[in-house]
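Every protein chain but one is kept in place in this view of the complex.
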Amino acid sequence: MASVPSVRPGATASRHRGAVPALAAVALALTLLAVFLAYADASFNGYRLQIVTLVAINATIAVALTLTSGFTGVFSLGQIGFLAIGAYVGALLNLAPQWKSEMFLPGLPGWLAAFDTTGWHPQVALLFACLVGGIVAATVATLVGMPLMRLSGHYVAVATMGFLIIVHSVANNWSGVTRGARGLSQIPSYTNVWAAYGCALVAIYAAWRLRVSPYGRAMIASRENLIAARAVGVNVHRSRMIAFVVGAFLTGAAGPLLAHQIGSVAPSAYYFTTTFNVVIMVVLGGMGSISGAVLGAAIMTLAPEYLRGVEDGMDLGPLSFGALFGLSQIILAIAFILVMIFRPQGFFGDRELGLGLLRRRGPRQDGDEAEVTPTLAPGLDVGPGDGASR
Amino acid sequence: MSASEFGQQFVNALGLGSIYALVAIGLAMVFGILRLINFAHGEVLMLGAFAAYYFAAAGLPFLVVVLLAVLTTVAIGLLMERVAYRGIRGAPDVALLLTSLAVSIALQNGALLAFDAQPKPFPTPAAIQEQLTVGGIQISVTNLVTVGVALLLMALLTLFVTRTRLGTAMRATAENAMAAQLMGINLSTVIVAAFAIGSALAAVAGILWGARVGRIEPLMGFIPVLKAFVATVIGGFGSIPGAVVGAYLLGFGEIYLVALLPGELSGYRDAFVFAALIVILLFRPQGILGSSEPEKI
Amino acid sequence: MEALPTTDGRLDGERGERPGETALRATGVGRSFRGLHALTDYGLELRRGEILGVIGPNGAGKTTLFNVITGFVPATAGRIALGERDITGLPPDRIASLGVARTFQNIRLFGRMSVLDNVKTAQQLNRRAGFWETLVTAPTFVRKERELDSRAMGHLESLGLGRFQSALAASLPYGSQRKLEIARALATEPRILLLDEPAAGMNAQETAELTEFIREIHGRFGLTVVVVEHDMSLIMRLCQRIQVLNYGRVIAEGTPAEIRTNRTVIEAYLGTE
Partner (left out) sequence: MSKSPNESSLVGAVSAQVREAPGGRLTRRVILRRGAAIGVSAPLLAAAISRAPRAAARQETPNALSGEPVVIGAPYNLTGALASLDNPARDGSQLAVDELNAGGGILGRPVELRIYDGKSDVTTVTNIVRQLVEEDQVSALVGLTDTSYVLAAAQVAQDNGVPYLDVGGTAPIITSVGDYVFMIPFGDNVQASVAAEFAQEQGWSTCALLLNEGMDYTKFLAQYFADRFDDDDIGGEIVSTLNYGMGDTDFSGQLTEFKNLAPQPDVLFISAGPDEIGTIVAQARAAGLTMPILGGDGYDTPLLTELGGPAANGVFFTTHQGIYGDDPAGQQFTAAFQEKTGQAPNSVFAALGYDGVRLMADAINRAGALDGDKVRDALAATQGYAGATGQISYEEGSRIPSKSVAIVEVRDLKPTLLKVVVPKTVAPA
C-alpha cells in the first residue's frame, strides 16, 4: 500500500465551525456586488451596462448548463433551445398589443394577443415573464427529457442537438406566432442589472443547494460511475431528469431577460453559435463547478468586447495591419485549444471557488490529476449550513 | 409521386448520400480510434475545395488538381492532428469535441480572411456538367460521377482495411485500443493514417460538393460535417459501414422529405430529419449497425 | 467499538424475517448473450444469515449471476424472489432499495467524490429529502442532512475509514478502496451483500485481513453474504456453503469439505488450475 493520503483532522467539526466566517464572506461578497451594481447602474453608459448585464445572463445559462451537464455528465447541446423558448414566451407576453395584432402575428391565440402588460410595473412584467418562460421551458424539458435522458454519452449530445434544431426550425417557420426569421422586435427594455443579477444569484443558489444535497450527490455519483450509482440505489433517470428540468427552468427564465435586454428575438440568436459559446463557458470554467461557470461566462462575455479593438488593425513597428475581422474569433479559438491542452479540466475542474479552496490549496502535483489528490478535495463536500462555496 | 420523379429523386439522393458518406467515413474513422468527433473535418473539406479552386486557376489538368488538393488536405489533416489533437488525447469527450470546434472556428475565420467571404464559382469540368436522359429520367453526370467516385473509394477503403497490415491495425484499434497497443500496434501510426485517409476523402468530398453546388465559400464545411455527424450516429458511432449506411439514409431522407412534404411544411424539413434521428436513437441507441454490447461490469 | 448506526435488528422486525428462512430464491434462471449461454437453469435457496461462496473457472458465469440478481442484466429465463417478493426484471436501483447490495470485480467508486460522500450517497437511499425543502434549505432538510452526516461518519469510523473522510475516493490506496466499496454497499443497509472477487489483487496478508473483515461485518450487521472469489483460502475459511459453476451451470454444491473432495469439481475446476 503506497502513499497514505494526508488527512485533515476533524474535518467535520471544522466544517461546522467554518460556517459563520463563510456566511460573513458571502454577505461581504453580496454587499460588494450590490455596491458595484449600484455604481454601474448610476454611472455606466448603456453599452457598459449591457455588458455587465450580459455577464449575469450568460452566468445564469452557464450555471444551468453546469447543473444539467456538469453534475450529471449528460452532455446537452439543447440548452439554447430552452433559452429560445423562454425568450419567445417573454416577448409574446410583454409585447405591446399593437405589435401582437392580427396584422403582425396572425397565428397568435386571441387571449395571448389581447394579453396586455403595458400597464404593469416593468419589473413585475419581467418577473412574470421569467416565471412563465421558466415554467414553459421546464414543461417542454419534462416531455423531451423523459425519453432523451435514457440515452448517454455522445447520443445525448446528438439527440439534444436535434432538439435545438427542431426548436430553431419551429421558430423559423411558425411565422404566425414567431414571425419566422424576422423575429419579434419592439420588445420593451425592462431588463436592468438588478433583475439580471437577481436571476443569476437565484440560479447559483439553486444549483448550489442541489449540489450539496442528496440530489446533487446522486447526480455526481451517476456521472462518476453509472453502474455503481445504480447499485447503491440511485435512480439515474430521475436524477438526470431533475437536473435537466431545473436547468431548463433556469435557462428558460433567463430568456425573457435576454429578450428584454436586446429588444428583439430572432431564431439566429438562439442557435449553434450561442450554444457553443455557452458550452465553452462551462468547459472553460470546469465542468461541474458552479463558480467555474460564472467565471467562464464572465470571460466569454468580456473577452470578445476586449478583443474588438484588436480587429481594427494595428501597427507593429514598421508593419501596419489593416482591419482583420474574424481575428477575435481566431484568438479565442486558439486560446481555448491551449486551455484544453494544458488544463483539460478547465480552470476549476470540479472544485468551487471559496474559502475552502484558498485554505486547502496544497502543493500542485504535476500533470492534470491534481484534483484527485486529497489535499485538493473539492470545496463541494460541504454539509448543511456551510456557506463556503458561492 | 410519379415514377420518373421518383427515379430522378433517387439519383439525386444517391449523389447527396455519397458525399455525406465520404465525409462520414472520415468522421467515423477518427471517432473509432480517438473518440473525437472532429468538427473541423468540415473545414478540411472546405480547404480541399479551395485548394482545387486555386490549382485549377493555375491552369492544371483536372486530375492533377484533384491529386494536389488531396495532398493539401492530407497535410492539413496531419498538421491539425499534430497541433491541436495530439496534446489532448484521452481527454474527456466534451473537451475533445469542443477543441475540434475551436479548430473549426479558427480555420473558418482564417479562411474568411484569406479567401474573402464572397462565394467563388467552382471550376467544374464541362464534361461532367452535362445532363443525360435515360428512359424519361433526367440524370446529371455530376451525380453519376459522384456516386461512381464514392463507390470506388469505398471499395478501395474496404480493401485497405481488410487486406493490409495498417488497415487491420486500424480496425483492431477501433475495436479495442488498449488491446491493440498491447499487441504492438503503434497508436500514433494508426491515428496519423486515420487522419490522412479521412482528409483525403474530405478533399474529394469537397470537390464533389463544389461540383454539385457550383460554388465554394469559407463557411461551406459546416453543413456537410453536421450531416455526416448525424449519419455516423444513425449508423452507429465509429462504425465505417454504419456511417455509409447512415449517410445514404440521410441523403434519401432529406431528398424525399422535401419531395413529399407539402410546400408550407417543407421549411420544417430539418425538424423532421432530426425528430426521426431522435426516434432512431431511442429505439436503437447504438445506431443501426452499431453493436449493442452491454458495458462490462 | 461504538454502537453502529446501522443495525439489522430493525430490519428483522420490520421485514418479519427469521434466521434460517430463505432470503433469496432463484429458480431456473438463465441468461444468454446472442445465443451464448452464460447462465443456464440456475437455482439457489439462499438461507438467511449464511455465507455462500460461488466459485468456478473464468467465464463460468459468476459475474453474470451477480448481474442477473442485481438487475443489471435481465434474466432471459426463470424467476428470482427476495423473500416473498418477486424481483425478476426490476431495475438495479429498485433491487438495491429492496435490500440487495453488491461490490464489483473491478472497483467502482465515485472517484471524484469524497469518501464521506461516497457513503452518504449510498446511505441516502433510505432517507429521501423533498425537492422543495432542499431548495429552500428548510430546517427539516438541515436536520436530515446532519443525521446523514453523522451516520455516515459513524459508519466510516466503525470500518476504520474515518480518517479518510474528506479525501477523494480515487486517491485512496487500493486496499482502502476495496474496503470503501464494501462500506458503501453496507451503507444501503442491505439484507444480502454480494461480493464480487473482493480479494482480487491482494496479497496473502491482505486477503487474510479482508477475510476477517467480511466475517466481522457479517456478524455485526447480521448479513446474508454471497461471495464470488478465485482465492480458495478466502472461500474455504469464510463460507458455510459453496456452489461451483461451470459453463453457466451449477455442477456441485455443498460444504467446503464436500467441495474439496468432489470429483466433478476437481475435474472441471481444480484440475484446470
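Remarks
Think of it as A, B and C in the order they're written, each chain with its own count starting at 1.
Just so we're on the same page, a residue touches a chain if its C-beta (ideal position, glycine included) is under 8 Å from a C-beta of that chain, and two chains touch if they have at least 3 such contacts.
Since we're looking at a predicted model, the values are computed, not measured.
Hidden chain, full complex: it touches shown chains A, B. Within the full complex, the residue among B:Ala57, B:Leu152, B:Ala179 or B:Ile223 touching the omitted chain is B:Ile223. The chain not shown here touches chain B at positions 1-2, 4-5, 8-9, 12, 16, 79, 82-84, 87, 103, 106-107, 109-114, 116-119, 121, 129, 131, 138, 140, 209, 212-215, 217-220, 222-223, 254-256, 258-259, 263-264, 266-267, 269-270. Residues of chain A that touch the chain left out of the display are 44-48, 50-51, 54, 172-173, 175, 180-183, 185-186, 189, 258, 262-264, 266-269, 273-274, 295, 298-299, 302-306, 308-309, 311-313, 319-330, 334, 337-339, 341-343, 347.
Keep this in mind: only the chains that are shown with their structure count from here on.
Among the chains, the centre nearest to the mean of all shown protein C-alpha atoms is found for A. Separating the centre of chain A from that of chain B, both taken as means of CA atoms, is a distance of 33 Å.
As a whole-number value, the distance joining the C-alpha centres of chain A and chain C reads 40 Å.
The set of chain C residues that touch two or more partner chains comprises 72, 104.
Among the residues of chain A, those in touch with two or more other chains are 227. Residues of chain A touching chain C in their complex: 1-5, 7-8, 11-12, 206, 209-210, 213-215, 217-218, 220-221, 224-225, 227-236, 242, 350, 371-374, 377-378, 381, 383-385.
If you check the complex, the residues on chain A that touch chain B are 69, 75, 147-148, 150-151, 153-155, 157-159, 161-163, 165-166, 168-170, 172-173, 227, 276, 279-280, 283, 287, 324-327, 329-330, 332-334, 336-337, 340-342, 344. The residues of chain C lying in touch with chain A in their complex are 70, 72, 91-93, 96-97, 101-102, 104, 108-114, 116-118, 120-122, 124-125, 127-129, 131, 134-135, 137, 141-142, 145-146, 148-149, 153, 163-168, 170-176, 184-185, 187-188.
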